[in-house]
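The other protein chains are all here in position, but one chain of the complex has been omitted.
Entry: subunit A
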Amino acid sequence: MLSAVAITRGFTGRGRAARDPRLPPGQYDAGRDWPVLHAESTPRLATDRWTFTIEGLVDRPTSWTWAEIRALPRSRYSGDIHCVTTWSKLAMTFDGVSVDTLLDAAGVRPEARFVVATAHTGYTTNLPLEDVTGGKAWVVWDADGSPLTTEHGGPARLLVPHLYFWKSAKWVSGLRIGAEDEPGFWERNGYHDRGDPWLEQRYQGD
C-alpha cells in the first residue's frame, strides 16, 4: 500500500546524489557493516549433529547430514541482500547448495504451494514455493569466501535474497512443504507473508 508522503520540515537527507540503483525504496547501504538482528539467543550448533530435512508434501522425505549436504553440487549467489530494518548489503557472495537440488532429491508433489522454513532455534518463516524454486534460494555456509559465523546463522542458513532477509532463516534446519500458507514467527507478529523489498512489503497489509 503506497500512501501520500508528507514532507518533514527541515529534512533534506544525505548523500542520495550517489544513491545506488541496487537499493530498493527505503533502504540504505550498510557498507562494510553487517548488522545482526534476531529475536532468539544465538545458538551454538555443532556440525557433527547438524541436519537439514525436507518433509511434508514430498515423495521422499529426506535428511542430510553436514557432510552429505556439502557433498552436493555447489551453487553460488552473487548479489545484494535487504533487511526489513532498512539496511542493505551490496555485492555479496554466498556459497552453498541450491534449494532446487534439495527439492529435486525429495520430489515435490504437484499440490505443494508453500514452504515453512524451520530453524534449529525453533524460528520459522513462510514462503510461497515459487519463491524458493527456479534458482532463487539456497542453503549457504560461506559468505564472502569465509564460513558463515554463528551470529549470521552459521553453520548454515537459508538464503532467499530477493525477499527481505528475515525470510532467509538463520540456523536453518529444514523446509516443510505444504498446500496452505502457514505464517511463521515474524509473520504472526505483523510482518508481511511475502516480503518483497522492491514493493516495500514490510508489514501485513502493505
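Criterion: a contact is a pair of C-beta atoms (placed from the backbone, for glycine too) under 8 Å apart; a residue touches a chain by one contact, two chains touch by 3 or more; residues count from 1.
FYI, contacts and distances are computed from a predicted model.
The complex appears with one chain absent; UniProt names that chain "Ferredoxin reductase" among the candidates "Ni/Fe hydrogenase subunit gamma", "Methytransferase partner Trm112", "Ferredoxin reductase" or "Urea ABC transporter ATP-binding protein UrtD". Taking the complete complex into account, A:A39 is the one of A:A39, A:A67 or A:A91 that touches the chain left out. Listed by residue number, the positions of subunit A touching the unshown chain are 1, 3, 5-14, 16, 19, 25-26, 28, 30, 33, 35-43, 83, 85-87, 122, 151, 185-186, 188-190, 202-206.
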